[in-house]
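Only one protein chain is missing; all other protein chains are in place.
Take a look at subunit A:
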């Protein structure tokens, strides 16, 4: 027997999410069937809005409703340093920590030939362009400690170094192979103060 088309399509949609297979998708679809219509309307509205209302900041690559983003527009931000992260959600970790007051730059991933990610797929050119503005004195690389994160950091430091700008990496308060997303505030703080020039 096949499921009626609306539920089959919903199962198919759920399966597009990472880590969700057919079994979970089916369970979620039948759960959705029993949800209140208001909740479902909110849900579907958010799904659409996350795409239509949000843009990437044309300066730093962060997700934002207005371009440039709140941080890039903020007059009080220290414009002498740029913190480079892999994902927009990493910015949130640093903002919550409340110890960093500079600018950010989102690479949108790390170099990984195996996954077809090369220099042109990341926001690297836009970073180099930002550095031409002489107010930037330090670039802090806050990439995950995967081997790809490390290679990307090494690549960026080799690229930036000749310009004379100080490049540092977050110190290894972060365990090898760990993600910034899951690091707690204290670990991040320690990593930040112990950052090393590379």
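Quick note on the criterion: a residue touches a chain if its C-beta (ideal position, glycine included) is under 8 Å from a C-beta of that chain, and two chains touch if they have at least 3 such contacts; residues count from 1.
In this section, contacts and distances are computed from a predicted model.
*Asks:* Tell me the UniProt protein name of the chain this structure doesn't show, selecting from "Electron transfer flavoprotein subunit beta", "Tol-Pal system protein TolB", "Aspartate carbamoyltransferase regulatory subunit" or "DNA replication and repair protein RecF".
*Replies:* Missing chain, per its UniProt entry: "DNA replication and repair protein RecF".
*Asks:* In the full complex, which of A:13, A:80 or A:112 touches the chain missing from this view?
*Replies:* A:112
*Asks:* Which one, A:58, A:147 or A:163, makes contact with the chain that was left out?
*Replies:* Within the whole complex, the residue contacting the unshown chain is A:147.
*Asks:* Tell me which stretches of subunit A touch the chain missing from the display.
*Replies:* Listed in rising order, the touching residues are 111-114, 118-119, 147-148, 150-151, 154-155, 158-159.
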